[in-house]
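Yeah, one chain of the complex is gone here, protein chain that is, but the others are all in their spots.
Right, chain A next:
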Amino acid sequence: MKKSLLFFVVLVVLYEVFIRSVDVWWTLGQNQWHANRIVANNFVFRTKEYANVMVGSSMAARLTNKISKDSLPADLYNLSLNGQSLFDGLLILKESGCAPKNLFIETNVLMRNEDPELHSAIFSPVTMNLKKYIKSWRDNYQPIELLYRIRSKKPTNADLLSQVEAPRDEKSYKTMLAVQLEKNNVPLEEKALKKQVEKLKELVLYFQKKGSHVVLFELPVDSSLCYAKQVTQSRAAIREAFVPMKCDFIQVPSCNEYRTTDGTHLDVPSVYTYLHYFRNAIGSFAEPR
């Protein structure tokens, strides 16, 4: 047992030294949950403050461009999480004690609740404090991913642009769209919708009291889903609740101009189109206030 524990300590020390001396830029998550933890960890252990923060679901998590100048502004942290809800991002923000100047909330997935497992994985008192000081224990540096994705040099913009996007698989797209249509055309239970709106109102109020300017936005989806029952119901409830709270809104652009991979998630060219639209729309908010 002593030999084993000693070997463990040696490994920990060597790995910590390695992580602190090498720029590990190539990790991006082994799967969506791991990617979420990296996003959350990077925010919790941030080395600078962000004036703007975005929270939301996987739909907003896609808002990124290979070329950084065409992506979201550098002072905007995208805390949107794949497969999770906007509440996860808001609670991480709250727990971190951060109140950004501008808080952008993607409201497409209002009915999904926060995930307590994710929350405890990030804020468990023991692991959080250890990760604060032992960098190599953070999720960005999981050895398996680090070894699997290891690359010798960072790609240039030209390398990134030359990468070919896989074409949309039409059969998969139709299958997923049919499932989404069926689900979204069943009306939401008013009581459940009201409960989610109230929960969001409470958090919005919390950040407003801390001085944040809250902006709500909705991403375009497949044109056949854009006016599905659940979507219109949720859209109306959000406007009704948050216009009186003096929140700003970014209008959803025409869904006809966008293409999705599965009915709800924008494909890469559409992400670029929306990013352009979004950057223009937030221009006035993102200025220092």
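One rule holds in what follows: a residue touches a chain if its C-beta (ideal position, glycine included) is under 8 Å from a C-beta of that chain, and two chains touch if they have at least 3 such contacts; residues count from 1.
By our rule, contacts and distances are computed from a predicted model.
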item	value
Absent chain [UniProt protein name; select from "NADH-quinone oxidoreductase subunit F", "O-acyltransferase", "Carbon-monoxide dehydrogenase large subunit" or "Na+/H+ antiporter subunit G"]	"O-acyltransferase"
Selected residue (touches chain absent from view) among A:V44, A:M59, A:C98 or A:L118	A:L118
Selected from A:Y15, A:Y206 or A:Y277 as touching the chain missing from the view	A:Y15
Sole contact to the chain not displayed, among A:T175, A:T232 or A:N280	A:T175
Positions on chain A contacted by the hidden chain, ascending	1, 3-8, 10-12, 15, 30-34, 37, 117-118, 120-121, 124-126, 136-137, 141-144, 148, 166, 169, 171-172, 175-176, 179, 262
